[in-house]
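Following: one structure in structure tokens, then a few remarks.
What you see is the complex with one protein chain gone and the rest in place.
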Amino acid sequence: MADEISTLMANSKGKVVLLRLRNDKTLQGVLQNFDIHMNLTLETAEDITEEKHEQLGKILLRGDNLLAVSLPEEES
Amino acid sequence: MADEISTLMANSKGKVVLLRLRNDKTLQGVLQNFDIHMNLTLETAEDITEEKHEQLGKILLRGDNLLAVSLPEEES
Amino acid sequence: MADEISTLMANSKGKVVLLRLRNDKTLQGVLQNFDIHMNLTLETAEDITEEKHEQLGKILLRGDNLLAVSLPEEES
Amino acid sequence: MADEISTLMANSKGKVVLLRLRNDKTLQGVLQNFDIHMNLTLETAEDITEEKHEQLGKILLRGDNLLAVSLPEEES
Amino acid sequence: MADEISTLMANSKGKVVLLRLRNDKTLQGVLQNFDIHMNLTLETAEDITEEKHEQLGKILLRGDNLLAVSLPEEES
Amino acid sequence: MADEISTLMANSKGKVVLLRLRNDKTLQGVLQNFDIHMNLTLETAEDITEEKHEQLGKILLRGDNLLAVSLPEEES
Partner (left out) sequence: MADEISTLMANSKGKVVLLRLRNDKTLQGVLQNFDIHMNLTLETAEDITEEKHEQLGKILLRGDNLLAVSLPEEES
């Protein structure tokens, strides 16, 4: 990731992010960490694809499964 | 990206771009940033595939999901 | 790309090229630029897959979606 | 993997992890080892996708088949 | 490509080759050039998958779409 | 592969391993050799997916087709 994109991700640490996956699932959780491959660790992650959410706990998601990450709006 | 393609993308920062994805979805948003993998950050992104648009807010899109980016015409 | 293939692409700049994509779509446009990943920028691009063409304007196409590029015959 | 993600994985060695695979299967086992490609070795692995679990014994899983790893909560 | 495979391809320049693609199509044309990614340029290419051949003219084919290239027998 | 994973594979040489492939097939054979891409050579390999096993003889399997390798329990 370019520095600016990396900074943006870093600013989202400790905040809730929404992950849209390539397999059409949507996960939500608190961003804990990430690396240059967009591998992400989330705490209190849940699969919110279906109406009934599935608790996943602490997960490490491989970045190549990601479609997009919805980031929290930065407070200025 | 080659320098010239990178410049073209850089000129689109702050402007509305249309993203055609490999999964046949179409997103629209204001281009904020990008890197050499074509990872993009968009503000006020929305999924405009269906007639009823879905608001996505600020997103980071992984470049490998992209088919094409429709760029704004450069004003000269 | 090898130098000779790169030269061939360079000779096609400013000319109309036909792009056959891996998703079975066919695009047409004026080749503006390209890089070693075959990322291409096209002006006045259109999707000519269906009988009714769809105007795409200026686009940046990710090279990994390409099947083949039909190049204009070089005038000698 | 970034150092912090790697540390997190290292902290899970000897503990039970849950692997969600890209082919929609779910495996469970005791994490023995891993590398930067997220190739993992598990002991007493089992495929728990179906109600009737299938014993797999000691396995080496190629990392590119992984969707996500559910990690044990760290005790502090 | 290894040197010997590269030499074999080089010996096929200016000759008709048959390309079997991963999408089950078959193309035929005069090999003009190639690079280490097996990107190929063909002249007077045609899609001969169906009984009615489709003329493609001069094309640049991305190597990652190739299954196999049928090479002309070398005359000795 | 990390050194420890590599050691584990090395310890399996000359022993029967079970290969689960990404195409849902299961192969069995005596591990002869492997490399860092997890390309494997097996002797007396057989496809045991169906009840009627198919003899494959000595094979070289490309590592990118692997889902997981079931390793023999190490005797201590």
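Each chain carries a letter (A, B, C, D, E and F) given by its place in the written order, and its residues are counted from 1.
Following the convention adopted for this analysis, contacts are C-beta pairs under 8 Å (C-beta built on N, C-alpha and C of every residue); 3 or more make two chains touch, one makes a residue touch a chain.
Please read all numbers here as calculations on a predicted model, not as lab measurements.
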item: Among shown chains, those touching the left-out chain; value: E, F
item: Chain F, residues in touch with the chain not shown (by the definition above); value: 21, 23, 33-37, 39, 41, 56-62, 64-65
item: In chain E, positions touching the absent partner; value: 1-2, 4-5, 8-9, 22, 38, 63-64, 66-74
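By definition in this document, only the chains that are shown with their structure count from here on.
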item: Those chains which touch chain E and also touch chain D; value: none
item: Proportion of interface numbers common to chain A and chain D (over half same, under half different); value: different
item: Rotation, 0 to 180 degrees and nearest 5, that superposes chain D on copy chain F via CA atoms; value: 50
item: Distance from the mean Cα position of chain D to that of chain B, given in whole angstrom; value: 35
item: Centre-to-centre distance between chain D and chain C (centres being mean Cα positions), rounded to whole Å; value: 43
item: Arrangement of touching chains [line / ring / star / complete / other]; value: line
item: Complete list of chain pairs which touch one another; value: A-B, A-D, B-C, C-E, D-F
